[in-house]
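For this depiction, one protein chain was excluded, whereas all remaining protein chains were kept in their positions.
Think of it as A, B and C in the order they're written, each chain with its own count starting at 1.
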Amino acid sequence: MDKNHVVRIQCMDQKGLIARISGILFQHNHNVLVMKEFVEQSTNTFFARLELTGTLNADLLSSRFRNVLPEGAEVTIIPRRKKKLVLFVTREHHCLSDLLVRHHFDELHASILAVIGNHGDLGPFTERMGIPFFHIPHEEDRTVFEKQMIETLDRFDPDYLVLAKFMRILSPHFVSRYQNRILNIHHSFLPAFKGANPYKRAFERGVKIIGATAHLVSDDLDEGPIVVQKTIEIDHEHELRDMIEAGHEIEKAVLAEALKKIVEDKVFVSGNKTIVLG
Amino acid sequence: MDKNHVVRIQCMDQKGLIARISGILFQHNHNVLVMKEFVEQSTNTFFARLELTGTLNADLLSSRFRNVLPEGAEVTIIPRRKKKLVLFVTREHHCLSDLLVRHHFDELHASILAVIGNHGDLGPFTERMGIPFFHIPHEEDRTVFEKQMIETLDRFDPDYLVLAKFMRILSPHFVSRYQNRILNIHHSFLPAFKGANPYKRAFERGVKIIGATAHLVSDDLDEGPIVVQKTIEIDHEHELRDMIEAGHEIEKAVLAEALKKIVEDKVFVSGNKTIVLG
Amino acid sequence: MDKNHVVRIQCMDQKGLIARISGILFQHNHNVLVMKEFVEQSTNTFFARLELTGTLNADLLSSRFRNVLPEGAEVTIIPRRKKKLVLFVTREHHCLSDLLVRHHFDELHASILAVIGNHGDLGPFTERMGIPFFHIPHEEDRTVFEKQMIETLDRFDPDYLVLAKFMRILSPHFVSRYQNRILNIHHSFLPAFKGANPYKRAFERGVKIIGATAHLVSDDLDEGPIVVQKTIEIDHEHELRDMIEAGHEIEKAVLAEALKKIVEDKVFVSGNKTIVLG
Partner (left out) sequence: MDKNHVVRIQCMDQKGLIARISGILFQHNHNVLVMKEFVEQSTNTFFARLELTGTLNADLLSSRFRNVLPEGAEVTIIPRRKKKLVLFVTREHHCLSDLLVRHHFDELHASILAVIGNHGDLGPFTERMGIPFFHIPHEEDRTVFEKQMIETLDRFDPDYLVLAKFMRILSPHFVSRYQNRILNIHHSFLPAFKGANPYKRAFERGVKIIGATAHLVSDDLDEGPIVVQKTIEIDHEHELRDMIEAGHEIEKAVLAEALKKIVEDKVFVSGNKTIVLG
């Protein structure tokens, strides 16, 4: 798999883009495993994701693409390698342990380099699974807290941060360092029940579904681009604790599915939306 | 089926309620087809729904139940007969036509007596299906409009009103006349996207699910007790019109399912929630 | 919409196919609304479906495509027009009425020209919806029966036949006249419960799901290429009649969804499988 590359293109739409792109690939004799494209009508934007096999000169190929694409085209050519992840957690284990198990059996298509917890509870399990755990308590102000986190992150240089039930709000300053590279799981079907205690509010509202939303983190709380959402049906027999228990199942499933799409370079961001190709 | 009765009980919970209820039924030699009960912990309220076969004296049986139940117990004994419905519509046909077809083939377990539209568009189809249609335009103020509606309703004395994509807001005065007897379908997974244009707002937010909610109408817009909710998954290829089209399928399914529960006397209201037994 | 065309291509896979196809489209200055392609690895077959706007010379364009595609390539260029349908029914109305209502409100993207029933029960409703109904009883042997059906069909020259709960088995001779043009709804999640009485057998087996399958009809009963399948969960409270009632909802949803894909020319057949593009 390490010989494969993913080509990602995002540009203004025009007639003939596919002909130009596929023409170059044919000239270079690349074998295209998968090609997915999409035109977002509301913004007239063209998105494409391709998987190529065989060795290639990424700089050369990028430049050839840019020559035939509209001005401002974003072209990225990424060798298929495991993305580096750092996970953030608080006290709930279900998303963390799900990802650690997948990682242990090499099914995550990514490397978990470290786990940072603002509480220490999940340290023993993380270390049992062979991953270093850093307990960075949030006792002082957020600036100090985030400074410590950034120092820790800088040791690992992760591609993505995964907030696996991390119950602190990150500052715009922090978020801006990892633009579209922080994946969060929110335990409701956004935009319903933004913010704190979604299950409690869902219980009080008497909803008949609960859900979970994996989204990229932006400056606005729970307003970033959504990657995956799912719901399950509940009924009046679900006490609050049953809703939380049922919710855990869907939270971990949604986060794992979203993370898979992220690390396979399938997620494009357009304004506040995602385009998921492939 | 017309010899069957539904018994509905709602009261403060106490030890021994089921023994008292089932004891009376045994003394009266009633055959209990179905018995469902539920205790809502947060309000300490007991709910029960039973289906009995055989003739009975409803007044006598009610009074015997009330004698052994806590003070304030609500006991209702309802012969199984088709509920009388009046439907309210605007321009979209999908919920109306779904209900009219079920009615035509006698699968609705209810009688549609009339359809009222604030626009006339759906008159021809309604009449083709053999149901009287009343066009009551909303040209003048709401008071006049609702007065005309009430006059029309009074001719039919319906058990329930069904807002089958009726796009006007009813006044508290109107709603109070039909307390917990107006069923509405809202085209989003409430509490997300309350109010107008839910699909447009869902499209703009970039959600990955859309949904529908059937709820009883209260004075607060889209805040009444929820009976049924469902969602379906969508993706970035869904333009607004695709979302609306996909939404129609789930709207009519949700409304039909909720109406079935309503006309079978399965829905209890507790504060702003529903308990659905059976 | 009538100016749009769908191009369908099915051929042996080779490097450069997309470049050749999109190159021709660019030379002809066609605006490509949608392009979806897929390579089936197990058969090394390339499938593509494109939607073009603007006038075109279908013969010329086909021939240009064929010149650059591998030998044996199937290229079809179809103007976007409503497909002509004839529906076959027996006694159950739910699939028929669902399709007739969609047709009445012009949401089917197809024209229902006639309904043929081996029983007469659904004649009145069909005619109420303005569609001619032909009662062709199956009293004599199948040869006579099918001869009468073919005579009726020949008057309408339909693009597709839709078996909307048609409970007779068609002969290989009949099926061969409409190869891959007969869509059937089977009331189970095939390959489980092939043949007669699937709900009864599902009830007896004690399954916790029921389902429906829309498939193209081949000579082998219930073995043709599957287009759409869905299931819903049930439990021990579902008596046989409840399973049948719940099943009706999913049967009509599955058939409607499959028919939509068929009439939009999105369904390709590869051996005994379908590839559904777009």
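Keep this in mind: contacts are C-beta pairs under 8 Å (C-beta built on N, C-alpha and C of every residue); 3 or more make two chains touch, one makes a residue touch a chain.
No experiment lies behind these values; they were computed from the predicted model shown.
Screening B:37, B:107, B:121 or B:249 against the full complex identifies B:37 as the residue touching the chain left out.
Counting the whole complex, the residues of chain B in touch with the unshown chain are 15-16, 18-20, 22-23, 25-26, 29, 31-32, 35, 37.
Within the entire complex, the positions of chain C that touch the omitted partner chain are 38, 40-41, 189-193, 205-209, 211, 225-231, 233, 235-237, 239, 271-276. Across the interface with the omitted chain, chain A contributes residues 93, 97-98, 101, 104-105, 107, 125, 128-129, 245, 249, 253.
Basically, only the chains that are shown with their structure count from here on.
Under the contact definition stated at the top, the chains bordering both chain A and chain B are C. Both chain B and chain C derive from one sequence, and where they touch, over half of the residue numbers involved are common to the two copies.
Centre-to-centre spacing of chain A and chain B amounts to 41 Å, using the average Cα coordinate of each chain.
In this assembly, the C-alpha centroid of chain B lies 36 Å from the C-alpha centroid of chain C.
For chain A, residues touching at least two other chains: there are none.
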